[in-house]
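The next block holds one structure in the form of structure tokens; read it before the comments.
A single protein chain has been removed from this complex, and every other one stays in its place.
Here is subunit A:
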Amino acid sequence: MQINTKAYLSLSLFLSLTAFSQEKLQDTTKTSQLEEVVVTGQFEPQSLKKSVHNVRVISREDIKRLAANNLGDVLNQYLNISIRTSGSDGRSTVSMFGLDSQYFKILVDNVPLVSDTGLGTNIDLTQVNLDDIEQIEIIEGSMGVTHGANAVTGILNIITKKNSKYKWEITASAQEETVSDEFAFFDKGRHIQNAKISHSFNENWFATIGGSRNDFAGFFDKQEGKDYMQNDGKRGYSWLPKEQLVGNGLIGYTKNDFRIFYKFDYFGENVDYYNPVVIPIDNYPFPDTHFSNDRRYISNRYYHHLNSYGKLFSQLNYNVSVSHQKQSRDIEKFNYQLESENETDNARETYQSKEVIYSTGALSNFFKDKSVDLQLGYEAVNERGFYDATAGIFKDDNQQVKDIRKRLENYDIFTAAEIRFTEKFSVRPGLRYSIQSKFEDQYASSLGLRYLFSHGIEARGSLGKSYRTPNFDELYTYFVDSNHDLQGNENLIPETSSSYEVSVKKATYFDSGAQLSNNLAVTYMDVDDRISLILTQVVPFQSYKYMNIDKYKMWNISSTHQFAYKNWNAKVGLALVGISQKIDLAALNLTSDDKFLYSLQVNSNVSYNVPKWNTLFSIYYKFNGKQQQYISSTDVNNNAEFILSELESYGWMDASIRKSFFKNQFEVTVGARNLLDITSVQLTQGTTGVHVTGSDLLLGYGRSYFLKLTYNLNFN
């Protein structure tokens, strides 16, 4: 409660402060509407300016300039987000404000996207294809009221294209990319092809169908590939080879106020893991032969989404979505015989899977009076999850591994009101109540304020709450024998979060035609009852159990500035994040220092268009400052202690040149990703007892170049 009052206080303080400072801003430029339409967190699609939430938009143009093929390529440049890539299973996940992808929710057209282990959370960014995207909208902060569970650090909503102004729209593209300095047609590098056809049958019916293939041949680095026979850890790849296939289709019908669409999306992926361990087979008296225990991960995702929007009683607006989604990751283990290059003992089984039936709907526009609007909504989620025993540590008392199969359901109702006291001042309170099958019922509340000052200044304030539900590892891990005691905890409660944000934005339009937009935001967030694996006993052996014990606090000040003049476009952003974490080693009576540890991020981009040549030059740069974190460890005498782990700073730069030919029908983009040639960043930490830790954190595979050819054909 104390925090709440404090935040309200600072909120009002900030508002009055901006109201005051606004007096001094005497520019002579005229203001005009900036018509960027957003849908995330809104009752109806509306202009960004009118939104009570502070919505960040990544435009189609940004995606094109980065020649981004998946979400990972784009988010590398986004302020406050960093991306973590795993070399062992090839997944890339998001980390925001130092919290991992379990706290960040990714949606497609307002419906959370399924992943191997979550709904909207724990998404592998490389599995989110960007082919048919209109724009990406991001709201930072706890968005529990509008988006339910696990929307703790923020949400990302991918808005796909659902119409076209042409009768026919045909696109085909091919992209060839080096992986660091490795490239060969077929066997090295990254090879992407995609095609899409959209057709408007008449003014009501629209359909689109598309497909793409993304073949990442892996990054060798110092590794020697799959046919290497020495047992010195050099077999395999530094980044795993991965092939993805995507197919999607949409059919939509629009008439007057009525709209319905059905969207289908298939995603298939094959990731090859080549074991660095080469196993010799004794063939005495003949020479040894060799094999490796290799495996491949095969993922399939099916996404169906039916959405309808319209009017009831010529007054109420309804918007209902029903979605069925399933993602499963199979693991196929096999022995690869190095001499004969044959696979033997192939065994395929499901590794992790998630099947979801999801529906959400809302009614709005209850009143004729435009100064008040009310939204009444529901969300129903039925998830069926499966974890193979080898996907975690799941054993029974006889040390036999066991699979985990569980169903989770939640049925939520939510309501929000938007009260426009004046044209300038809007208030938006909201509430959600969630009935949970597995956990205690949850609720979330939110309050948003928006005030439009003159001179294009917009001020917003919001507070939001959300919660994160425990995952399977935290609930069901079990490994107990005479030397080990590692236990999940079925009595865990969801973690709860609160976030507070005040932001002010100013748009300035100069007579010269120059446009300037400035944005300043201050955010505070805390997460309570954080779940972590706690050391509960030291003697005679160490016992661990997942418990709701830790605390997390974060505050963030960020400022972004965008400038456009004639053919120039520039953007710079700056964010300072302070994170405080209290890690509690219960049994040892030891808690970590919870002081705020700060890190700085800067992102920027500049683009210049040469109309005469039909050519656009762009460059993107992001600086990630040094990140610090306390982690628990043991000293030389085996006593527990906390040490400061530091991730060195690094920069990420992408650049591209795009040129159009033949009335924009043909487009060539050449560019470079990761110009600063980052591969890994040093992570320094102490040593822990017997096992030495501290290594480099894998970030990228170094500077690579791409060439993308796109053919666009639009006609009526």
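The rule is simple: a residue touches a chain if its C-beta (ideal position, glycine included) is under 8 Å from a C-beta of that chain, and two chains touch if they have at least 3 such contacts; residues count from 1.
The rule is simple: contacts and distances are computed from a predicted model.
Engineer: For the chain that's not shown, choose its UniProt protein name out of "Heme-binding HmuY-like protein", "Biopolymer transporter ExbD", "GntR family transcriptional regulator" or "Peptide/nickel transport system permease protein".
Structural biologist: The chain we cannot see is, by its UniProt record, "Heme-binding HmuY-like protein".
Engineer: Using the touch definition from the top, which of A:Ser59, A:Ser340 or A:Asn664 touches the missing chain?
Structural biologist: A:Ser340
Engineer: Among A:His191, A:Arg450, A:Lys505 or A:Arg673, choose the residue that contacts the chain missing from this document, as touch is defined above.
Structural biologist: Counting the whole complex, the residue in contact with the absent chain is A:His191.
Engineer: Can you work out which residue in A:Asp288, A:Glu349, A:Asp403 or A:Glu490 touches the chain that's missing from view?
Structural biologist: Touching the chain that is not displayed is residue A:Asp288.
Engineer: Kindly state which of the options A:Thr160, A:Ser426, A:Ser680 or A:Ser704 is in contact with the chain not pictured.
Structural biologist: A:Ser680
Engineer: Touching the missing chain, which residues of subunit A?
Structural biologist: Where subunit A meets the chain not shown: residues 85-88, 170, 172, 174, 185-187, 191, 193-195, 211, 213, 215, 223, 230-233, 236-240, 273, 275-288, 291, 293, 335, 337, 339-342, 345, 389-390, 395, 398-401, 481-484, 539-542, 638, 665, 680, 689-690, 695-696, 698, 711, 713, 715.
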